[in-house]
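First the structure, then my questions, so here it is.
Left out: one protein chain. Kept in place: all the others.
This part shows chain A:
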């Protein structure tokens, strides 16, 4: 369980409380500037809130040494930066840094999980956007964290690559990991998340199953945009205007 309690962060988050469950995909949604990335960074232990606390299972996140926190929470930033032209395998291997063991088995499993095992020797500079995103996800998976926190992991991907990434993340959730994603695309959140947290101007507006948390009235209130859902649950499309 990853539990944010009464989180305040000056100008960005205002008294946000949200309890996230492992084994599920939770989407954090909201308009630009709503505090989505800030909440994710607080949940990852990368930003210290001005007040409030984050509890990870039975301990406070702030009390965990950085290495231990890194073993339990894998974080995928929005900017998928890779400074040197590492191979896919070396890139995924960076996920073992918090463990300090350089173990190859988890790296192998991570590469296989994102379908990159046959590209292990490819330099990062030769990868397509989708392959690069999967390689960076493999880096997180290689650390075998209990939680995977990703900031807009689908933003720069085409629809096929988005579905591939979601499939890999669903597999991780099915294996027991908690998956928390900042998502801009409300249809993806509606169709693929188990839980949705909606933020508005730094405050928690809604939290619950997607059908309720992303209802037409919530979208109109938070995004101030007339909208309606088409299609059946699990295959919804958002009609705007």
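Here is the rule we go by: a contact is a pair of C-beta atoms (placed from the backbone, for glycine too) under 8 Å apart; a residue touches a chain by one contact, two chains touch by 3 or more; residues count from 1.
Keep this in mind: contacts and distances are computed from a predicted model.
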{"item": "Name per UniProt, for the chain absent here [options: \"Iron ABC transporter permease\", \"Multisubunit sodium/proton antiporter MrpB subunit\", \"FAD/NAD(P)-binding domain-containing protein\" or \"Exopolysaccharide biosynthesis protein YbjH\"]", "value": "\"Iron ABC transporter permease\""}
{"item": "Absent-chain contact - pick from A:31, A:77, A:130 or A:208", "value": "A:77"}
{"item": "Hidden partner chain, residues of chain A it touches", "value": "41, 44-46, 66-67, 69-71, 73-77, 79, 81-87, 90, 94-95, 97-98, 100, 136, 139, 143"}
